[in-house]
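The complex appears here minus one protein chain, its other protein chains still in place.
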Amino acid sequence: MNTTFLIHTFWLSISGIPLTILITGAALLLGLPLGFGLAWIKIRKIKVLYPLAVAYTSLIRATPMVLLILLFYSTLPSFLNVIINKHFHLGIKVFDINPVIYAIIVFALIAIANLSEVFRSAILTIDPGQKEAALMVGLSPTQIYRRIIIPQALVSAIPNIGNLTLNILKGTSLAFMMAVPEITAVAKTAASYTYNYTEAYIDIFVIYFILGAILQVIFKFLERYLGRHKLKRTA
Amino acid sequence: MLTVKNFKKKYHQHEVLKGIDMTIEKGDVVALLGPSGSGKTTFLRGLAFLTPGDSGNIIFDDQKIDIQSATANDIKQLRQKMGFVFQNFNLFANKTALQNVEEGLVIGHKIPKAEAKQIAQEALKKVGLLEFSDHFPSQLSGGQAQRVGIARAAALNPEIILLDEPTSALDPELVADVLQVIKQLADEGKTMIVVTHEMAFARDVADKVVFMDRGLVVEQNEPAEFFDHPKSPRLKEFLSRISAASVANNSFEYEKSSVN
Partner (left out) sequence: MPPFSFEFFLSVFGEILPYLPITLLIIILSIIFSSLLGSFLAAGGISRSLFWRTVTQSYVFVLRSTPPIVLLFLVFYGFPKLLLLFLNINVNGWQKSVFVVIALSLLFASNLAEVFKAAYLTVNTGQREAALMAGLSEWQAFYRITLPQTIVVALPNFANTVAALIKDAALAYVIGLVDMMGAGNNLIARNFGHHSLETYLALAVVYWVIFIIVEQGTKYLEKYLSKSRAVDTTQSGVTA
């Protein structure tokens, strides 16, 4: 065990953390509204869009993350190039686009599919009595969703959103395949000079443990804060 | 004030309501009794279009509704005259007791916030829960939650309040408080239809008792006649299954709580 390398690479790998957080955060920010829209399509069974939404969700959820990354990264740039430059002649250098953008797109696509299922089941578990009571005090269907159902669904969705965020955070360890210099990429590169792979992976393991622990604490706090109406009776 | 004609409802092949006729005058408190599965709750929910009936007419003051051709607007207008108290309370889980009462006033009935708050506090005070204003439903006992549910319905000052087995989800010791609140509303002259299993309550508070069985109104009368001289054999059988002792006992318990 090369302790010097272990410690040196640990500090080196930390420089990859901002990118890891950026990709996770951006994917989540894109995924929340779009995932909600997708859930809406599935709940309302909106014509034409419904079967597409179901197929999209099923495909993304069934395909290994690594395969999705390979699939998109090997085809998306060429595909965009054809559309943007051959059809619209915009002259954007697609192949020079920062790979982080592609990473965000891929993880957002994953987040959207999974969050749509999270939202769908959260909304469907809200007691129909809540809607009935709201109807009887004169709320309109939109008001019922905005004021009663969505706030409650969001709270019950928090643990699952937390799980998904953790999964995306872990998934970003695959972003090195897209030449994104995140934690894993940095450590791997360092290890490749001296063949100290075990040490490098111990470093990555520890960093992910710390990030994961922080994330779990944040979501526990969110759950408690947003779910304060679920407090058990103290009296 | 409210007349229902030939109200029918089918679930799949099963005819739950086979044509209910009912008339309710302003200020009436009608107790709806019957064995489980007799269609009482279905009828009450049908009146509010929560589970719409298949056919029949509802005439509420000058509003005439043919159930088959009721528009969303008809239903909205009808519901504005009604308050509904649910068996399992259905308090908005994400709102405090006060917000539960305010919600319908501010959002549903567009009453200014300050005024709504005053009305809501008044309503909570009436059911004895003003000091629980900031409690969320999960922090209330069943009896307290149902009293908030009643306050929520009554605060909108509807012409009629429909109560669907308001005490059947409660622990026995919490029933009396809730019945007391309903009795108070009755004393104020509120028009109400109460689906209930509380015989003593029906006897003491109702102006009219209606017995439903197998999707039909079998017998209706003023309480004393209804309980002491039942006419139809089905009602006789139904009443005989409820022991006189429990009736007396219940009555005592709930009078007692009114003293406290």
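All chains are identified by letter, namely A and B, in their written order; residue positions are counted from 1 within each chain.
What we mean here is this: a residue touches a chain if its C-beta (ideal position, glycine included) is under 8 Å from a C-beta of that chain, and two chains touch if they have at least 3 such contacts.
Note that the structure is predicted; figures quoted are calculated from it, not measured.
J.: Need the list of shown chains touched by the one chain that isn't shown.
T.: In the entire complex, chains touched by the missing one are A.
J.: Write down which of A:Leu29, A:Leu52, A:Leu67 or A:Ile92 is the residue touching the left-out chain.
T.: From the options A:Leu29, A:Leu52, A:Leu67 or A:Ile92, the contact with the absent chain belongs to A:Leu67.
J.: Check the options A:Gly16, A:Gly138, A:Gly171 or A:Gly227 and report the residue that touches the missing chain.
T.: A:Gly171
J.: By the contact definition given up top, give the residues of chain A that touch the hidden chain.
T.: Per the touch rule, chain A residues meeting the hidden chain are 58-59, 61-68, 70-71, 74-75, 78-79, 81-82, 166, 170-171, 173-174, 184, 197-198, 201-202, 204-205, 208-209, 211-213, 215-216.
Everything that follows uses one rule, which is that only the chains that are shown with their structure count from here on.
J.: Taking each chain's centre as the mean of its CA atoms, how far is chain A from chain B in angstrom?
T.: Averaging C-alpha atoms per chain gives centres 47 Å apart.
J.: In the complex formed with chain B, which residues of chain A make contact?
T.: Residues of chain A touching chain B: 127, 129-130, 132-139, 143, 147-148, 151-152, 155, 228-235.
J.: Going by the contact rule set out above, which residues of chain B touch chain A in the complex?
T.: So the residues of chain B touching chain A come out as 48, 50, 76, 79-80, 82-84, 86, 88, 90-96, 103-104, 107-109, 136-141, 149, 152-153, 156.
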